[in-house]
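Removed from the display is one protein chain of the complex; every other protein chain stays in position.
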Amino acid sequence: MNATYKYFRDIYLGVTTVSLGMWITFRHFFMPTITVQYPREKLIYPPRARTELRNAIESCNGCLQCARACPVEIIHIETAKAQDEDNAGNMPDGKPRKLLVLTFDVEMSKCVHCGLCVEVCPTESMHWNNEHEHVTFTREELMRHWATYPPEEVRRLQERDEILKAEKAKQAAEAAAKKAAAGDQPAPKPVSKPAADGAEKPAQPSAAAATPAIEKPAKPESGDGTDSPQKENGKEKA
Amino acid sequence: MSETKEIHIPLGPSPEKWDLLSKGIDPFGDQMILQMGPQHPATHGVLRLELKTDGEVVTKITPYIGYLHRCFEKVAESVTYPQVIPYTERMDYLAGMNMALSYVLAVEKLREIEVNDRVETLRVLVCELNRIASHCVAIGTFALDIGAWTPLLYLFQVREHILDLLEELSGARMLFNYIRIGGLAHDIPTGWIDKVREFCTYMDPKIPELNGLLSYNKIYIERLAHVGVMSQDVALQYGITGPNLRATGFDYDMRRDAPYSGYEKYDFQPQIGAGEQGTPGDCWDRYIVRVREMEESLKIIRQACDRMPEGDVKETIPKSLRKMPEGEVYVTTEAPRGELGIYLVSDGTDKPYRVKARSGAYCSVAAVPAISLGGLIADLVAIVASIDIVLGEVDR
Amino acid sequence: MILHFLTQAVFWFLVILTVGSAIVVVFNKRILHSAFALLFTLCGVAGLYVFLSADFLAASQMLVYVGGILTLIIFGVFLTARMYNMSIPEQTHQRFLALLPVLGLGGIIFYVLNSAEWHLITPMVAPTTENLGKMLLTTYLVPFEVASMLLLAALIGAIRLARPRKEDHDD
Partner (left out) sequence: MIALEPYLDLIISVVYVVGIVLFLSLFALFATWLERKVAGHIQDRLGPMETGGWHGWLQPIADAIKLLIKEDIIPAAADKKLFKLAPYLVFIGSLAGFAVLPFAANLIGSDLNIGVYYVIAVTSLVVIGILMAGWASNNKWSMYGAMRSAAQMISYEIPVALSLLIPVMMAGTMSMVEIVDNQAGGFWNWYVFRTMPFSLIAFVIYFWASLAEVNRAPFDLPEAESELVAGYFTEYSGIRWAMFFLAEYGDMFVVSAIAATVFLGGWYAPFPFLDIIPGPIWFIGKTAFLVFVQMWLRWTLPRLRVDQLMYVCWKIFLPFSFANLLLVGLWVVLKG
C-alpha cells in the first residue's frame, strides 16, 4: 500500500513540479533580456573601477613608492637627479622638480589590478584610465612606457648621475673624514633619502651597465626601444 | 579508510599490467580505469579523478590535485604583509572578500589592531554579499552538472547584481583587494547602502523561484536524494567544515560559535540539513543548506544595512607595516566553502615568515572517495558538484 | 525500359550488398567488423523482402533483426572480456576434411533449388498487414501464443539468472 502510494505520489510530483518549472521558464521567455550588446552598448564603470593603469608622467616625482607597493613587481622606474642645466621645470604643485623620471615602464600583461600602486602615489600621477579594452596583438605592446626621454638621453643622464653620485660620495667621504659636516647633511637628507633608498635597486643595474660602456651603444642597433626595458628587467632580476 | 590500502596505479596500467595486456589477459577483470579530468566539464576546474569503474559503477576513486597550484604560501613569504592580500583573494576567487578577511584578521590579531564598528559592519556586509555570490555559482554549477542549464544563468544574474555592487564599492568585480589590514580601502560611495537594500528586495523573490524551478523539482530530488550520503562521523574525520558539515546535521557555524568581526551582533540561524528528501547529509541536503544560507545571508545584510554606524574606515590602518611583532597567530573564519584558517608566523620583518592556509574545499575533496564509492558516474558528478569545491582554494 | 533497368539495378545492388556483406561477416578477422557487416546483410534482406511486396516483413526484419538481435550481438561482443586483441584463428586446418561437408551441403542446396517448382507471381501491391493480423489471431493463434509464451519464459529466465543474488532492500 505504501509503495503504491509512493508510486503514484512520485508520478504526481513529477508531473506537477515539471509543470511548475516549465511555467517559470515560460514566464522568463517574455521577460526583458539583460544582455548588453557589448561593442555597441557599453556599461558605465563606477569611478573606482580598476581598469588600466596610467601614469601622468608630468606629475610623477619618481618616488618609487608604486614600484615598491606592487605585489607582482611590474613597475620599473629609473630616475636621475635634476640639475640646473636640465630646465626640469616645476611639479604641478609648484615646487621644482627634483628627479627626472628616465624610464617608467609598466608590464600591463602582468598587472593584477590590485590598485596598491595607485593608493600609495603621493602625487596622484598613477591613476586608472577607466578604459578596459587594452587588447593588443603582441605582448610588447602591453609594455607601457610613459617616460619621454629617448634612449641616448637616458644613457647620458644616467652616466651623468653616476658621475655626480661618485663625486658626492667622494665629497661625503671627505666630509665624514673631516667630521665637520653636521650642518651640511640635514638639508639634502629629505630629498636624497627616498632617492637613495630607491636608487639602491636601479643603481645596481645602472652601475653594472656603466662598466661595460662599450657594450651599451650596440644595443639600440640590435633592437628598437621596446627591447631595452626588458633587458634591463632581466638585469634587475639577475 | 580502506581505499588507502589499495594498490595505487599512477598513470594508466603499470608495466606489469601492460605485459598482461599484451598477452591478452585482462588484469582489471571487469573493471575499467577512467580518467575524469583535469579537462572534464564536471570537475569544476582542474580536478582529476582517477576512477575504477565496473560498468558505470564507481569502485575506486583517487582524486589528484595540484593542477592549479600557484604557491600561495610560498609567495606570501616573499611579499610584504599588505601585498599578500591580492594573493589571498586568488585562493577562492569566487569569495575573495571572505578569503581576504581571514588573512587580514590574522594580521590584525598579530599586530593587535582593534578596528572600529563601521569597518566591522562593512566587512560583514561585503562578506555576506560575497557569500551569496559564491553560493550562486555553487548552486548554478551544481544544477549545470545535473543537466539543468537555466538556473545557472538565473543565479548569475543575481551574482552579477552583487558584483556590480562590490565593483562600485571596491573597484573590481572578483579580486577586490578591498579589505585592508586595519581597515578598508574605501568608504562606501553615496547611496550605496540604498542600492544594497534594493538588491535585497530584488533577491527576495529569486529564492522561491529557484525552489520552484530546481530545488523541489522531482527529477532534481531524485538525482540528489540518498546520493553521496556523508555521515557526521565521516565529515568530522575528514575535517569537513562549512555548509558540507552543516548538511550532515552538525550544527556548527564559525560565525555563531566563534564570532569574529562582530558577527555576534547579528541575528541569523545556521542552516542544517535534516534529510528532508532523503538521508541526512546527502547531496540534496548540501544543496538546500546553501540555498537557505543565502536567505540567512540576506538577513545579515539587511541588519548590517540598518545598523551601519558612523566612523572612519581608514582610521586604524597602520602607517607602516615594516616592523611587525614577532609571533604566530591562527585565525579561522567561515568562508562559503568551509572554514578558512590562516596560520601566520612573523619574524619581525615586513614580510611574513610563514603563511599557511587551511581551506575547507581541500578537506572536501579528500572526502570524495569516502562518500561516493559504489555510486554511478552520474552520482559522482553530483557529489563533486555538491561539495562545491573551487580548485583555486584546494590547490592554492 | 529505364524503369525496368533501374529495378534490376536496385535488385542487383541489394543482392550484392547482401551477399558481399555476408562474405565480410564470414571472412573478416575482427569480430566487431563482422557484427557491423551483418547490419548490411540484414538490411539487404529487408530490401529483398520489399521486392517480394512483403513490406510488413521487411519492416519487421529491420525492427527485430537490426533493432533487436544485431544490437544484442554487438552488445555481446562489447561485453566480451579481452576485447583488446581478440582475433579469430586464421589458419584453416584439415581443409580437405572440411571441404567434404561443405560440398555435400552445397550439393543438397543446389539440388533443392533446382528441383523446386518456383512460382513466379506478379507482385501485388496490396496491404499484407490485414491478412497477417487476421491469420495470426485466427488460424495461427496457437503457434503464435506458444511462441510468445516461450519468449516470455526465456525473458523471465534470463532476468532471473542475470539478477544479482543479494537481498533487495526496497521495492
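Here the chain labels run A, B and C in written order, and each chain numbers its own residues starting at 1.
Keep this in mind: a residue touches a chain if its C-beta (ideal position, glycine included) is under 8 Å from a C-beta of that chain, and two chains touch if they have at least 3 such contacts.
The model shown is predicted, which means the values in this text are computed figures rather than measured ones.
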Displayed partners of the chain not shown (whole complex): A, B, C
Residue of B:Leu213, B:Met230 or B:Leu298 in touch with the missing chain, whole complex considered: B:Leu213
Residue of A:Met31, A:Ile44 or A:Ala177 in touch with the missing chain, whole complex considered: A:Met31
Residue of B:Ser78, B:Gln157 or B:Thr349 touching the missing chain in the full complex: B:Gln157
Contacting the left-out chain in the complete assembly, out of A:Met22, A:Leu43 or A:Ala169: A:Met22
For chain C, the residues touching the chain missing from this view: 2-3, 6, 32-33, 36, 39, 43, 55-56, 59-60, 62-63, 66-68, 70-71, 74-75, 78, 127, 129
Residues from chain A at the interface with the omitted partner, ascending: 7, 11, 18, 21-22, 24-26, 28-29, 31-35, 37
For chain B, residues in touch with the removed chain: 32, 34, 40-42, 56, 143-150, 153-154, 157, 213-214, 217, 219-220, 222-223, 376-379, 381, 385
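The rule is simple: only the chains that are shown with their structure count from here on.
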Centre-to-centre distance between chain B and chain A (centres being mean Cα positions), rounded to whole Å: 32
CA centroid of chain A to CA centroid of chain C, Å: 76
Chain B and chain C: spacing of chain centres that average the CA atoms, whole Å: 58
Residue list for chain C, restricted to those that touch at least two other chains: none
In chain B, residues with contacts to at least two other chains: none
Residue ranges of chain B in contact with chain A within the complex: 79, 82-87, 150, 154, 157, 160, 167-172, 175, 177, 185-186, 189, 209, 212-214, 216-219
Chain A - residues contacting chain B, complex: 10, 13-14, 17-18, 20-21, 24-25, 28, 34, 45-50, 69-71, 112-116, 119, 128
